[in-house]
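Quick one: this structure, given as C-alpha cells, is what I'll be asking you about.
For this view, one protein chain was removed and the others were kept in their places.
Which chain is which? They are A and B, in the order written, and residues in each are numbered from 1.
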Amino acid sequence: MNVFLQSLLSGVLVGGVYALIGVGLTIIFGVMRIINFAHGDLVMLGMYLAYFFFVALGIDPFLSILLVFPVMFLFGALLQKTIINRVLNALPQNQILLTIGIGLIISNTMMLLFTSDYRILTTPYSSSSVDVGGISVSWPLAGSFLITAAVTAALFWFLTKTDTGQAIRATAQDRDAAQLMGINVRRMSVIATGLGAGLAAVAGALISPTYYIFPQVGQPFTLKAFVIVVLGGMGSVMGATAGGIIIGATESLSAVYISSGTKDLVVYVLFLLILLFKPSGLFGKSRM
Amino acid sequence: MAPVLEIRHVSKFFGGLSANSDVSFDMQPGMIMGLIGPNGAGKTTLFNCITGYYPPSKGEVIFKGRKLSGLTPDKVCKLGMARTWQKVRPLAKLTVLENVMVGALARTGSLKVARESAHEQLAVVKMDHKAGFLAGGLPIGERKKLEVARVLATRPELLLLDEVMGGLNPAESEEIIQLILDIKKRGLTQMVIEHDMKAIMRISDRIVVLNSGEKLAEGLPQEIVNNPEVVTAYLGEAHV
Partner (left out) sequence: MLRNLLRRETRRGSVFPPLAAAAAALLALALFPAVVENPYALHLMILFFLSVIMGEAWNLIGGYGGQYSVGHAAYFGVGAYTVIILLQAFKIPPWWGVWPALLLAVLVALVIGGITFRLRGPYFVLASIAVAEVMRLAALNWKDLTNGAEGILVSDIPPLVLGGHLITNWVSSKVPFYYYGLGLVVLVVLVTLWVQNSKLGYYLQAIREDQDAANSLGIPLTFYKNVALAISAFFTAWAGAFYALYVGFIDPQTVVGLDISVQIVLIAIIGGIGTILGPVVGAAVLVALSEALRANLITDLLVKAGLVSETSRIGLFLKDNLSHAHMLIYGVLVALVILFMPDGILGALRAWVRRRARAAAPQGR
C-alpha cells in the first residue's frame, strides 16, 4: 500500500508541474485555435534559463522563475507577433506544421549552441526529502508543487478578476463577438502566447533540478502536454490542471507497476483512447 | 400512393436547446414541399437530420418505406436522397466539370460515363460552357447552379434544396425557379427551404411552416398565406 501511495503522491506532485505546461498550451489554443507543437521546446528553454541563472548568478531555480517568466513571456509574445500571427487564417494542418517547424528550429538551435550534452542542475536540497507518515516526499517536488499551486491561483485570479484576463477569456469563447465588443483580439493573441510560453518556461524552471537538461528534452513534454489538454478539454484551464495531475499520477503508477520504459507508451495509448472515445475531454465542449 | 418521405415526430436537441421539436409530415412522390419559417426555426437542422448529417434525438425518418435511423449521409445519397447546402460548398480546387463528375461517380465507376453524365447535368443548368473553370472562382449564382447540377448527377429521387436562391438577383432566382419546375417535370420530389415568399408560393404544392423548432402549420400555399399564426410569426418579413 505504501508503494502505491508513494508513487501516487510523487505522481501528483509532478502532475502539478505538468498541469502548468498543459495550462499554457490550452490558453494558446483557446485564444488562437492553434495547436502549438513547439510547446515542449518552450519548457526546455525554461530549463536552460534556470540552469544558466543558477550556474552564472547562483540564483535558486525556484526563485529564478521571477526572471524566467518575463523573459519567456516576451519571447512568446514576439513569436506570435512576427510569425504565428501570419497563419491565423491558414489551414489547421499548415498551422501545426508551422509550429512543428518552429519547435525544430528552437531545439536544434539550442543543440547547435550548447551541444546535446546533458546538463544537471544540483541544488543543496536536490536529493533531500521529508518523511510524512511513512511516505518520503522529495523536497524539490514538494516545493515545485507548492509554487505551481501558487502560480495557478495567480492565473485564476488574473483570468477572472482582471480586465485583461476576462478579455482573454472572451476572445477564447468567441473571437468575433469579442472583437465586436471592442476587444483588441490581436493583442489578446499576443498576450495569450506570451502567457503560455511563460507558464511553460516556469514549469521547465521548476523541474530543472529533477531532470537532465538537454535540447531534445522538449519533445516528450509536447506530446504529454497534448494528452493533458485533450484529456482536460481543449481550451479549459481547469481541465488542463486536472489533466496534468491525472497524467502525472498515471505515469508514476505505470513506471512502478509496469515498467519505466513503458510509461510513455501508456500515456500515448491513453491519448489515443481519449481521442477516440471522448475527444472533447473532461471539461471541454468543442466538436471535432 | 405511398409517401416517398415520412417525417415522424422528429426532434433534435443540442444540449438544452431544442432545434427541432416533434416535427411530423409526409411527402408524396413528385411534389414540391416548401419549408419556411423565420431564421432559427430549425429548417436546416431538419435537413441535417433527414440526410444523416446527424441523427435525430427522437423520432423517425422513413424514405421510400425504409427507416433511415443511423444511416450516414453517403448511404442516404445512394438510396436516392440528395441535398444542397445553405452555404454553398463547391469543391474549390476542382473544375466545374469535375465537381459534377464527383456527383455522377455515385452511380458509376467509369470516369467516361461520369463525364458524359456531368455534361448532361451541366447542360440542364446551362453551365456546360464553364466546364473547365475552377469551381472556387465562380460567382455565387453559378456556384449555386453548380451545386444543383452536382446533386442532380447523383440521380436522386428526392432533392432537398436549402436556400438555393439565397443571395441571388431576380434574374438568377428566376432561372432557379424554372430549374426547380423543370426538375419536377422529370419526376423528382423536392423539398425547398426558401425565404423568398413569392418564389415559394409559385413552386410549392404544399408548405410546412416551422417556428422555434416546432411545426406551426402545414397546408396548401393559399391556406398558409391566410393563416394568422403564420403571418404573426413572420411579422415584418412577409412580402406576399
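In the analysis below, a contact is a pair of C-beta atoms (placed from the backbone, for glycine too) under 8 Å apart; a residue touches a chain by one contact, two chains touch by 3 or more.
In this text, all values refer to a predicted model and were calculated from it rather than measured experimentally.
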Q: Mind giving the shown chains that are in contact with the missing chain?
A: A, B
Q) Touching the left-out chain: which of A:L63, A:L223, A:M238 or A:V256? A) A:L223
Q | Listed residues B:N20, B:S117 or B:T154, member touching the removed chain | A | B:T154
Q. Of A:V3, A:L74 or A:A90, which residue touches the hidden chain?
A. A:A90
Q) Of B:M31, B:I62 or B:V102, which sits in contact with the chain we cannot see? A) B:V102
Q. Which one, B:M31, B:I62 or B:L91, makes contact with the chain that was left out?
A. B:L91
(Q) In the complete complex, the non-displayed chain touches which residues of subunit A? (A) 35, 83, 86-87, 90-98, 100-105, 107-109, 111-112, 219, 223, 226, 230, 259, 261-262, 264-265, 268-269, 271-272, 275-276, 279, 288
Q | For subunit B, the residues touching the chain missing from this view | A | 51, 53, 72-75, 77-78, 82-83, 85, 89-95, 98, 101-103, 105-106, 109, 111, 114, 132, 150-151, 154
